[in-house]
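One chain of protein is taken out of this complex; the other chains stay put.
A and B are the chain letters, set down in written order, and residue numbers restart from 1 in every chain.
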Amino acid sequence: MKLTWRIHRVQAVQWADETRLSTGALEVSRAQLKGELLKDERLTAVGLHLASPGESCRILPVFDVVEPRVKLEPAGADFPGVLTPVRPVGMGATRVLRGIAVDVLDPNPMPNRVPILDLRIAPVEGAEPAEQSRYSSLHHLVVVPTLNEGLDINERRNALRLASLRAAVFLAQHADGKPDEEQTFELTPANESLPRVAYVFQLHSHQRPTVPGEGLLYGDNCRHLLPTIVQPNEVLDGAVMRAYDSMAMETYSIQNHAVILDLYRRHGRDLCFAGVVVNVANQLPEERDRATVVAGNLVKYALRADGAVFTKSGGGAPHVDMALAAERCEELGVKTTMLAWDLTSTDDGAEGAQLFSSPLLDAIISLGSNNIDIGLPAVERVIAPSAELAERYQRDASVPALRAVGVMDHLGGSRFTAAFY
Amino acid sequence: MARIVLYLNQFFGQIGGEDMAGVGPRFTTEVVGPGRALIGLLEPGEGLAATVICGDNYFAEQPEKAAAECLGHIRLAQPDIFLAGPAFNAGRYGVACAALCKAVQSQLGIPAVTAMYDENPGVDVYHREVIILRTGQSAAAMRDVLDRMLRLGRKLRAGEPLGKPQMEGYFPQGRLEAELADKPAASRALDMLLAKLAGQPFQTELALPAFNPPPPPPAVRDLAHAKVALVTDGGLVPTGNPDGIEVSAASKFAAYRIEDRLEPADYDVSHGGYDNRYVKQDPHRLVPLDVARELEREGRIGQLHDEFVTTTGLANPVNNSRRLGRGIADHLKEAGVDAVILTST
Partner (left out) sequence: MTSVAEMVGSHRIVQGNGIVHPLGSAESSPEEEHRLRRKIMERALDALTTEVDQPTVFK
């Protein structure tokens, strides 16, 4: 399975009469984009805004962040099962607009759950904004929908999701011309002596069960998913979606999946990328036990891995599912490493708190902590669905690290970490 | 030139054993006990200026007075670095060492280092304020520990920033600091995995906790005459959450009177870590009062305690959970409860 990204670099974005990309400048027609989005009758109005990298600007509440892309071959297979009918993806060619993200805002966020994307976020002193969050160096096209009053919460969230995907595809569709670079992804045979490394990708945690219509894998909501194998290209090419309120995991971070891209980079050099297992964190104990058995078998016997990297999703409980799967792999002789975040509170951190403790699980990467609050100094501009929210968040504020969009990344794309001293 | 002052208890100071634990503070310029090993570790320009000795009981019974008196001796010796212990698993000694380190730091403004085993109460009380090196239980490691203490003392004196507790070997002081690693997490994970596969050394970024549970209580002998209580950490609270139990990292628990049933309209859930709707529909799915009353009526249990106890177990730091657990246990013991059924999400 060979996938080619045809990458166009976007260096500037502005409103214009027509939508096109010309020598790095993306021109967008508000009327055309609005028209496209309002085809979904669940939206009654759409606000559109632009923000530049490094601007003193705060964008909230963020529902999702998406990189503009469109499938060229096979054409029309964008986000199959969600935006378009189910078709295979992960092969052929996909156009990528790099340097810009589409952000969709949620007009009715859950109380105390306001994900904030601050373009100058700086959880750590003295480092450049680009080092602190991958979104700080991008242009942002922000979509602020107004939704039909009569919709229930699942319809609302589905409408927001489809709006974000439609906007992303629309932008990429109209930006033709010669790409600036191409990148191909293919698991060509590698030297047999290299260690085989698999990746176990926990898509979602059903501590908050997915609802009908909240597709994760080719549109399936994976409510009772037994671990299965996917091709890494399928993850990179739109087959996998996050859940509606997934923390520290945006569509952008899946499209640019750090673990998968790194495994590809090193494939044939110091490792052999053995493949990807996808699973979920389960709610019921037998489901969890069953998933542990199946994941272990897939990693050990189907992928014949010597080692495996694990990531999680959601909150604290799914650390357990990840740990059980990793422990099972260790029992089968597969060495593991996990990407987890520290669960303790800042009150007295003499000991970290993890929900698992096994001597076999001795290689854990720290993604930071859910208990670090990041200070946000007053900004010049806030893009939000209401004047009230804009006013509240224009002043000095703070946001927990897990809700600071771009700071923590469950999929390993961030350098943010935390240490006890 | 670095003047080092060492603190020892009556035993290591070679005054006597437990029978001499009541002796008061004194100092000597002679090299005694671990001081001999310390001398062998010094670098040119370093000297053991004095050793201050105090009995463990003397210190434990009047800690402020003892500390002040010891500090007087220490000050006279004009130290550049203060080392106390190591205390290993000796509790009174460990507390004294750490207390003195704290006093020396704040009142003399010089670096102070001590060392002890993780169960030593000195760690619990002082780890936030004092650099305490981690040791095993056995004093056979004395020379090694003294070497580590000296190295850390020198670093502190030179104003060098300390590395992470795991690297330097001291107990974390409870400060959680955000940092940027040199590479994204994904790269670090692959580096670590390849090192692990190659049998090369690596250092985990997250250490796993160690739990020291108490011995199991004996089984209930006569359940038919026992008083049983229902406790939950699923955050079930009366509507309006009158006692303000937090949705996460709860700092308190509360007890509420129960009759025969839990009516959904009377209860809320204050817990942000699970989908609350099933419990809201029927609170018995979390706190099984209905079945508990049946068991009581049938004589399977002697009596159901007339309250249920609730708190929220989400993202709660371990020591907070321990405190809540002890508090709940004390509360129920006072009420004459023999056994608890704790339900958890």
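Simple rule for what comes next: contacts are C-beta pairs under 8 Å (C-beta built on N, C-alpha and C of every residue); 3 or more make two chains touch, one makes a residue touch a chain.
Computed from a predicted structure; not experimentally measured.
Taking every chain of the complex into account, the absent chain touches A, B. Of the listed positions A:126, A:150, A:285 or A:333, the one in contact with the omitted chain in the full complex is A:285. Among B:147, B:191 or B:294, only B:294 touches the chain that is left out of the view. Residue-wise, the contact with the chain that is not shown comes from B:284, picked out of B:26, B:75, B:284 or B:323. Residues 211-214, 216-220, 223, 226, 228, 234, 274-279, 282, 284-288, 290-292, 294-295, 300-301, 339, 341, 343-345 are the ones on subunit B that touch the missing chain. Remark: the residues of subunit A touching the chain excluded from display are 207, 209, 283-285, 317, 320, 323-324, 355-357.
The rule is short, and it goes like this: only the chains that are shown with their structure count from here on.
Taken in their complex, subunit B has these residues touching subunit A: 123-124, 127-128, 162, 164-165, 171-190, 192-194, 196-198, 202, 204-211, 249, 273-275, 314-320.
In the complex of the two chains, the subunit A residues touching subunit B come out as 123-124, 127, 131-132, 195, 197, 207-209, 258-259, 261-263, 266, 270-271, 306-309, 315-317, 335-340, 342-354, 356-358, 361-372, 374, 401, 409, 411-421.
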